[in-house]
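For reference, the structure is listed below as structure tokens.
As you look at this complex, bear in mind that one protein chain is not there, while each of the others sits in place.
Here is chain A:
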Amino acid sequence: MSEQSLVSDGPVLGKTDPVLRAEGLEKRFGGLVATDDASIEVERGTITGLIGPNGAGKSTLFNLVSGFYEPDAGSVSVNGVNVTGQKPHEIADQGMIRTFQTPRKPEGMTVREALLVGPHNQTGESIIPLFTSPSTVEQEERRSLEQAQQMLERFEIGDLATQPATDLSGGQMKLVELARGMMAEPDLLLLDEPVAGVNPVLADKLAGFIEELNEEGITFLIIEHDMNFIMRLADPIIVLNQGSVLVEGPPEAVRSDERVIDAYLGGPSE
């Protein structure tokens, strides 16, 4: 079949301008090999999908590239900078921001307050400038507030700005996470199951927002079980199975690939 040939056996490597490149990553938890010689590249400007059955190691891969887990082997680079072994905040500073599979709720914060944590290297995050250059802090803060409001309005949740960030529906929470990530002005956003538990109408909206942001230059790597969602958005799609990359290719081809179907059905993967 001609479609089959579009699907690469294992990852497609050697892309021209990858934002993220992970090579030969390995992670064991005791006897369990969660990530087994996994390599991926995320090309700048794409929305790359990452799918695979439960327990395939998708979230673990996110944790490895974002610095939350230390890999037992392999390397990670972001924007051409080797970040293997760096702290999560150092990797974030390179322009890669992630979200978590279970939404993180900042307790005791309003939505806009949570968004204001996003921007990197704010002057007011150091103590001395709070006293020596309060006007700079004020200007930055004003700018961030405006930006936060615009971002919320863009995601059609402008009215939530002063609501407690914990009093949101699951879908709204995902939108706030996306908005907060955007406040950090990332090159690459990693989203772990952005529409899990989100109603279909909102999921549709979310897909639209992601497409828009992508057109504006943000690269995405998205883990998602919702096939309609991911097939509509992502190209290419990387399929992970038992800790390593099974295949990679365009959505339609991946969807009908025998190996992928077998992996999802739990069958043998040869």
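Miscellaneous remarks
Here is the rule we use: contacts are C-beta pairs under 8 Å (C-beta built on N, C-alpha and C of every residue); 3 or more make two chains touch, one makes a residue touch a chain; residues count from 1.
As a working rule, contacts and distances are computed from a predicted model.
Protein name for the hidden chain, per its UniProt entry and selected from "Branched-chain amino acid ABC transporter permease", "ChsH2 C-terminal OB-fold domain-containing protein", "NOL1/NOP2/sun family putative RNA methylase" or "Thiolase": "Branched-chain amino acid ABC transporter permease". Touch with the chain that is not drawn comes from one residue among A:10, A:24, A:45 or A:88, which is A:88.
Checked against the full complex, the one of A:110, A:214 or A:242 touching the unshown chain is A:110.
When you scan A:43, A:141, A:204 or A:226 for touch with the missing chain, the hit is A:141. When you scan A:16, A:54 or A:162 for touch with the missing chain, the hit is A:162. In the full complex, chain A touches the hidden chain at residues 66-68, 87-89, 92-93, 97-100, 104-110, 112-114, 116-118, 120-127, 130-131, 134, 137-142, 145, 162, 180, 184.
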